[in-house]
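As C-alpha cells, the structure follows; a few thoughts come after it.
In this view, the complex is presented without one of its protein chains, the others remaining in place.
The chains carry the letters A and B, assigned in the order they are written, with residues numbered from 1 in each.
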Amino acid sequence: MEARVGETFRKRLIVFYIPLFLFLVALLFPFYWMLITSVKPDFELYNARNAPFFVWHPTLSHWVQLFQNTLFTRWAWNTLCIATASTAISLFAGVLAGYALSRLTFPGSTSFGIIIFITYLVPPTLLFIPLASVIAELHLLDSPWALILTYPTFLVPFSAWLLMGYFKTIPRELEECARIDGATRLQAMTKIVLPLGMPGILSAGIFSFTLSWNEFLYALVFISSPQQKTIPVGVVSELMKGDVFYWGALMAGALFGSIPIAFVYSFFVEHYVSGMTGAVKG
Amino acid sequence: MKASPQSAVTTPRSSGTLTSVEAPARQRSSWLENEAVLGYVLMTPALLLIVVFIAYPFSLGVWLSLTDKLVSRPAHFIGLRNFTHLFESQIFWGTVWNTIFFTFSATVLKAVLGMWLAVLLNRKIHFMRFIRATILLPFIVPTVLSGLAWVWMFDATFSVFNWGLRWLWQTTEWLLNADFGYFRGPRWLGDPAWAMFSIIMVNTWRGIPFFAISFLAGLQTVPTELYDAGDIDGATGWQKFWHITVPLIKPIAVVVIVFSFVVTFADFQVVYVLTRGGPHNSTHLLATFAYQLGMASGNLGEGAAVALFMFPFLALVILWQLLYLRKEDSQ
Partner (left out) sequence: MPQRVPQQAGGNPAGGLTRRAFLSTSMALAAAAGAEFVGGKAPALAQTRTLHVLEWSSFVPAADVIRDQQAAEFGKQAGVKVTIEHINANDLLARATAAIEGRKGPDILQLQNNSPHLYAGGLEDHNQLIAELGGDKFYPFIIDAVTVDGIARGVPYFFGGGANTYRKDIFQKVGIDKLPDTWEEHLAAGKKLKKFGMPIGQTLGHTFGDAPGFAYPVLWSFGGMEVDEKGKVAINSKETRAAVDFVKEFWFAACDEGGLAWDDTSNNRAFLAEAIACTLNGASIYFVARYTPEKTVPGMADKIGHFLMPRGPAGRFHTVGPSTNCITTYSENKDVAKHYIRYCHQKEVYEQFLVTNKGYVNGPLPEWQEHPMWEADPVVTIFRELPKYGRNTGYAGPYDRKSAEVRAKYIIVDLFAKAVQGESPQSAIAWAEQELKNVYERA
C-alpha cells in the first residue's frame, strides 16, 4: 500500500478508507437491494414492519415467474441481437469515418468532423416524435430494424470521435511503407491501421454495446408487440401494471436485465475504461 | 503525403506480403487511391445515417412544431402558435426551470463527488482494479432497471430509507428516553421538493462513476514530481489539489462536464421511471414533458415544439465548448 508523506493509519482511515467504503456502499447498495428483493417472498416483502435488509425465507418463485410468465427470454434475445447489430453497424461507419477524418485530408473534412460532433445537439429525446413518422414511412415500426438503424445515430459520433483519437497515434510511416510496397490505400487501412487500432475498436464496440443495451425511448415508441420488445421496455411495461406491481418479479427482471451487460462488460473493463478516458482526452 | 524515398525504416515493415498485389487490381481501384474520393466514400455510411435519421427528422420536427398536428388528424400550418401557447403555460416554464435546475445541480454534484472518488481511486492498494471495475456498475446497467430499484427504495409505504431513518429515530428516542412522536420519513416521490431531490440523486448516482473514471485518467497524467515539489514547499493537501491538480485536469474536466451536461439536459429515463413528471408536473423535464404532450395527450405539434426547445440550450453549451477547445488548442 503506497503511503503518502506524513500519513498515519488514523489519517488514512479517515481520509481514504472510510470515504471509499461509503462510496462503494452508496454505489452498490441498489444492486444488493435488487438481489434481495428478487428472492424475498411476498409475505416478507409487503410487511412494512420487519427489517428489510435480510431475507429469512428466500424463494426463487419470482425468478420462476419472470422466466415462465413473461417473455423475458425473448426480450433478452431481442436486446442482444439489436445491440450486436447496431454495434456492428456503428463500428463499421465509425471506423471508416474515424479513419477518413484522422488520416485523410479532403475538402470539407473539417466540416464533416464538426457535423458528426454536432449530432449531440440533437439527442433522441428531441427527435423521437418526427423520427417515429420516418420509421413508419419506412415500414419499420415494430421491427427490430427500427432500432438497429436508429441506434447508430448516437453511437457513431462517439465511435468516430474515439477512433479518431486512436488512429492519430498510429504512425503514418507504417502506411506509407505499405503503399510504397504496392498496397492500395484501402489495403493499408485494413491491414495496417485497423489491426493496430484494435484496442480502440474494441473500446468503441463495448461502449456502443452498453449504450444500445441501455436505450429506452426509441424502443418504447417504435416497438409495440410484446414479442419485439427489448428488456428495458419489456420489464417496465409488462411488470408494472394492474393492481399490484410485482416487485419481486420486477427486481428479478431488473437484475437479470443487468447481468448480461455486466457480464460482457467485465471481460472488457480495461477497454471500456481506456475507451472512455481516450475519448475524453482526445 | 506521398511516401518519401527515405521513409523511416526504424519501424518494421509489416507489408512484405503486399508486394504480390497484382497491378490490374491496383488500376481497378485507382480511383480509390485519390485521397479525396476515398475520404468521401469512407464518410458515406456515417453521413447517410446522419442525414436519414437525424437531419431529416430534425427538419420534420421543426415543421411539425409549426403545425396543429393532433393524433389521427391532418396537420395544418399555424406558425408559431404552439410556441406562444407554451410560453403562456405555467407548466412549460416550470418544466424549463426544472430542466435547468436538475441539469445544473446534478452536474455539479457529479463533478464534485466524481472528483473526490477519482482522488480516492488514485491510490494503489490491493483490489483497486476490481474496485474500479465494480464502481462503474451504476453507469453500465440500464438506467430504467436500476431506476426501478430506486422506485422501490423510495416507495411511499415500504421505503427502505424511511425504514432505516425510522429505526435511527426510534433508537435515538430509546437512548435518550424521549418521545419525538411518529417518524414518517420524507415523501421521496410524493413531495415536489423531495421528488426533485430524488431524481437529482438518482441521476448523480448513475453519473458519478463516469466522472470518476474520466477524472482518474486525467489525474494519472499529472506527473508525481509536481506533487513532490509541492510537498517540499510545504503545501497542504488542499493547496496541492487546487494549484496542481485542478489546472492540469481542466481540459478533461471541461469535456466531461459539457458532455454530461448535454446528456443530462436531455434525460428521459430517470424521470419516466421515478415520477413520470409528477407530483403535478414538478419534476417534468423537457424530454418527459414532450413525451407526455405528444404521446399521451396526442398533441404532436406541441410535443415537437417542447422537444425542439432543448435545441437552443444545447447549441449554446456546445458552441461554448467548441470555442473553449479552440482557444485551448491555439495556446
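Keep this in mind: a contact is a pair of C-beta atoms (placed from the backbone, for glycine too) under 8 Å apart; a residue touches a chain by one contact, two chains touch by 3 or more.
These figures come from a predicted structure and were not determined experimentally.
Enquirer: List the displayed chains that the omitted chain touches in the full complex.
Expert: Hidden chain contacts in the full assembly come out as A, B.
Enquirer: In the whole complex, not just what's shown, which of A:Val39, A:Ala132 or A:Ile148 touches the removed chain?
Expert: Among A:Val39, A:Ala132 or A:Ile148, only A:Ala132 touches the chain that is not shown.
Enquirer: Out of A:Gly182, A:Pro199, A:Pro226 or A:Pro260, which residue would touch the omitted chain in the full complex?
Expert: A:Pro226
Enquirer: Among B:Glu173, B:Asp191 or B:Asp231, which residue is in touch with the absent chain?
Expert: Missing-chain contact among the listed residues: B:Asp191.
Enquirer: Take the complete complex as the reference. Which residues in chain B touch the chain that isn't displayed?
Expert: 68, 70-73, 81, 85, 88-91, 156-157, 182, 184, 187, 189-192, 195, 275-281, 291, 294-300
Enquirer: List the residues of chain A that touch the chain left out of this view.
Expert: 42-43, 46-48, 132-133, 135-136, 139, 141-142, 220-222, 224-226, 237-238, 240-245
Basically, only the chains that are shown with their structure count from here on.
Enquirer: Can you list the chain A residues touching chain B in their complex?
Expert: Touch list, chain A to chain B: 1-2, 5, 16, 19-20, 23-24, 26-28, 30-31, 33-34, 37, 45-46, 48, 51-53, 89, 92-94, 96-97, 99-101, 104-107, 109, 112, 114-131, 133-134, 149-150, 152-153, 156, 160, 171, 173-174, 176-188, 191-192, 210, 213-214, 216-217, 221, 231-232, 235-236, 247, 250-251, 253-254, 257-258, 261-262, 265-266, 269, 272-273, 276-277, 280-281.
Enquirer: Which residues, counting only chain B, touch chain A once they are in their complex?
Expert: Its residues touching chain A are 1, 3-4, 7-9, 11, 13-16, 18-19, 21, 25-26, 29, 32-33, 35-36, 38-40, 42-47, 49-50, 52-54, 56-58, 60-61, 64, 116-117, 120-121, 123-126, 131-138, 140-146, 148-150, 152-153, 157-158, 160, 163, 205, 208-210, 213-214, 216-218, 221, 231, 252, 255-256, 259, 262-263, 266-269, 272-273, 286-287, 290-291, 294-295, 300, 303-304, 307-308, 310-311, 314-315, 318, 322.
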